[in-house]
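Before we start, here is the structure in question, set down as structure tokens.
Coming up: chain A.
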Amino acid sequence: MKNALRFLIRSHWPVVVSFLIYGGVMMAYAATGGTRSDGILTTYYYLFPLVPALFLSIFQFSSGTAYLSMALSMGCTRRAYFGANQVLMVLSVLVNWVLTALFLFLPQWLGWQGVEPFMPAAALPLLPLVTLAVGECSSAAGLLRREHAVLGVVCYGVAFVALMCLAVLVQVVKQVWLWGDLPAILLSVSVILGVLCLVVEVQQTRQAVVR
Partner candidate 1 sequence: MRGTLNEQSLIYQQIAAMLEDDILRGVYREEEQVPSTNELSRAYNINPATAGKGLNLLVGEGILYKRRGLGMFVAPGAAEKVKEKRRAAFAARYVAPMVREGTSLGLSGAELLELVQKALEEGEQP
Partner candidate 2 sequence: MNECTLRAAGLNKSYGTNHVLRDLDVVLEPGKIYGLIGRNGAGKTTLLGCLTGQNTFQSGEVTCGGEKVWENRRALERICFSRELPETVMGSRNSQKIGHYLNAAMVFFPNWDQKYAEALLKEFNLDPKKKIYALSRGQRSMVTILIALASKAPVTILDEPVSGLDVVMRERFYQLLLEEFSRSERTFVVSTHIIEEAAAVFEEVLFLDRGQIIEHAPVDELVDQFRYVSGLAEEVDRACTGLTVLSTQDMGRRRTAAVRGGEKALAELSSYDVDVAPLNLQNVFVALCGQEHPQA
């Protein structure tokens, strides 16, 4: 799997780096008080928790088409590719999670005035699992697309559903008393979707041919 890791890491690290840049820009914006007003970037600021999932989703969807074929055509085994992709996906989710936490608490630590946290801290523990679920669904979508264009799009819709679960979850988790079981439901739904898509990924990779 070593070679597959070396091959894929070249493409995975932009997901982390883009998020880092995004975070940097947002922090600068917050530091200069932009979030207090309804500035252009304010919406993007509050999208913080979704961004890693979004970047991951876009990357996984597109890499399923191009990179798998490239790797296979150079003698990479399907097992190795699948394993490497999973490992790197989990790693990037974790790294981005840590970064999210960092960006969340940074304003407080630096004592910036009036900067609202972009999400309740209570949502933090839920982030990696749901983000990963979005990633798995997008990866499955990319793989399906190689064989059945329509199924690929449908699966990407599923990924979108997982993304929406994430979006809502981040909002409602704080007010558990109000929403009751909803957070738990959203979490379960996204995890189930993620697992189902993981199975799809395994099945698709097993029989993948060079396109």
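The rule is simple: a residue touches a chain if its C-beta (ideal position, glycine included) is under 8 Å from a C-beta of that chain, and two chains touch if they have at least 3 such contacts; residues count from 1.
The candidates were selected such that all candidates are chains of the complex that A comes from, given by their letters.
Since we're looking at a predicted model, the values are computed, not measured.
S.K.: Pick the one that touches chain A in this complex: which of 1 or 2 is it?
M.R.: By the stated definition of touch, the match is candidate 2.
S.K.: Mind listing the chain A positions that touch candidate 2 in their complex?
M.R.: 3, 6-7, 10, 65-66, 69-80, 145-146, 207, 209-211
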